[in-house]
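Structure below; questions to follow.
Omission of a single protein chain aside, the complex is shown with its protein chains in their original locations.
Let's look at chain A:
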Amino acid sequence: MSEPLFSRKNLKLLSDPINDSNPITVQVLGICSALAVTAQLKPSVVMALSVVAVMALSNVIISLLRNTIPNRIRIIVQLVVIASLVILVDQVLKAFVYDVSKQLSVFVGLIITNCIIMGRLEAFALGNRPWQSFLDGVGNAAGYGVILIIVGFARELFGSGSIYGFQIIPDSWYIANGGFYENNGMMILPPMALITVGIIIWVQRSKNRKLIED
């Protein structure tokens, strides 16, 4: 308990998953939702924030309970905690940002099956104190969220010519209006999300020496 809240070790819990051990690009977890919700920036941002909330809270709760959880049903306990938090998030979205919750529809429910969350609970929260678990949760969810937002940004820009719903490409550029430009319909479809993630992984590996395998 003598350790300061933001010691170097604790900060590393927060920053590591954003680059060196990013859940999507390095561990390749949580890909399914990364492909599904990123056709536009807005749902990507909301999904990222929802995952941050669910992940941080479930990590803290499991960490607080870690000395009471019966070993034989620990996976079930983790699942109950995640599922309840996801339902809470879903209810709150439905009440306060209805249009976004409609867009995310089933994907909010799918946070339950997001491998990153259970992976962190099992690997980290069960063996660490709440504060560290909180940082680890936020860090991993942020690492996931950052990739989601980059992919969402690229797909919305090239697929729909807008960013966060605001049109970026002028109308007069489009071929339909006598211009030279056409949105790339492929960007809207899930395969391009996978390819975008692939490009991000490529760029990251070429920049980050630690990730280069012999």
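Methods note: a contact is a pair of C-beta atoms (placed from the backbone, for glycine too) under 8 Å apart; a residue touches a chain by one contact, two chains touch by 3 or more; residues count from 1.
As a working rule, contacts and distances are computed from a predicted model.
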*Assign the chain not included in the display its UniProt protein name, restricting the answer to "Na(+)-translocating NADH-quinone reductase subunit C", "cysteine desulfurase", "Molybdopterin oxidoreductase" or "Nitrogenase molybdenum-iron protein alpha chain".*
"Na(+)-translocating NADH-quinone reductase subunit C"
*Which is it among A:150, A:189 or A:211 that touches the chain not included here?*
A:189
_One chain isn't shown here. Among A:18, A:69, A:115 or A:169, which residue touches it?_
A:69
*Return the single residue from A:80, A:123, A:168 or A:199 that touches the missing chain.*
A:80
*Residue-wise, where is chain A in contact with the chain that is not depicted?*
39, 68-73, 76-77, 80, 84, 87-88, 91-92, 94-96, 98-99, 105-106, 188-189
